[in-house]
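Up next, chain A:
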Amino acid sequence: MNNIPIEYYLILSALMFAVGITGVLIRRNAIVVFMSIELMLNSANLSLVTFSSYLGNSIGQIFVFFVMTVAAAEAAVGLAIIIAIFRNKLNVNIDEINIFKW
Partner candidate 1 sequence: MLMLTEFGKVFIFILLGAIFVTIAIIAAKLVSPNRPTHEKLLTYECGENPVGSPWVKFNIRFYVVALIFLIFDVEVVLLFPWALVYKGFGIFGFLTGIIFLVILGLGMAYEWRKGDLEWARPHPIPPELDKVLSKKE
Partner candidate 2 sequence: MSIMEIVVITLIKIVAILSVFLLSVAYSVYFERKIASWAQNRVGPNRVGWNGLLQPFADVFKLLLKEDIVPEASNKPLHTLAPFIALLVAFSTYAVIPFGPEVELFGYKINLVVADVNIGILYVLAFTSIAVYGITFAGWSSGSKYSLLGGIRSSAQMISYEVSMGFSVGGVILLAESLSPVKIVEAQHGWMWNAIIQPIGFITFLVSSFAETNRLPFDLPEAEPELVGGYHTEYSSMKFAGFFLAEYANMIISSALITTLYLGGWQNPLVDIFHIQGGWAVAMQVGAFMIKIALLLFFFIWVRWSLPRFRYDQLMNLGWKVMFPLALLNIIWVAVLIMVFKI
């Protein structure tokens, strides 16, 4: 662990975060956008775990643990919303989901 500078992990996390942003911006399929958001969450997790490990303090990892719980709840509700939208519009293209009310 001492052989790898902490910057390496942080840069990797930043790069993954950027890829996630790109995905959110250029993709039109709501589920893929959602997956890109998961990717961004994971890159944040990576930097939390990195700090936790380099500081020798487990609080960062507990935080990641709760982030995962929240991510699971979010995925459950988010995908349910996508399914509900699909029922009405028969597609999940986010360009066409532009009204608030049916």
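Here, a residue touches a chain if its C-beta (ideal position, glycine included) is under 8 Å from a C-beta of that chain, and two chains touch if they have at least 3 such contacts; residues count from 1.
As a selection rule, all candidates are chains of the complex that A comes from, given by their letters.
In this text the structure is predicted, and so the values were computed from the model without any measurement.
Touch with chain A in this complex holds for only one of 1 or 2, which is 1.
Chain A makes touch with candidate 1 in their complex at residues 68-69, 72-73, 75-76, 79-80, 83.
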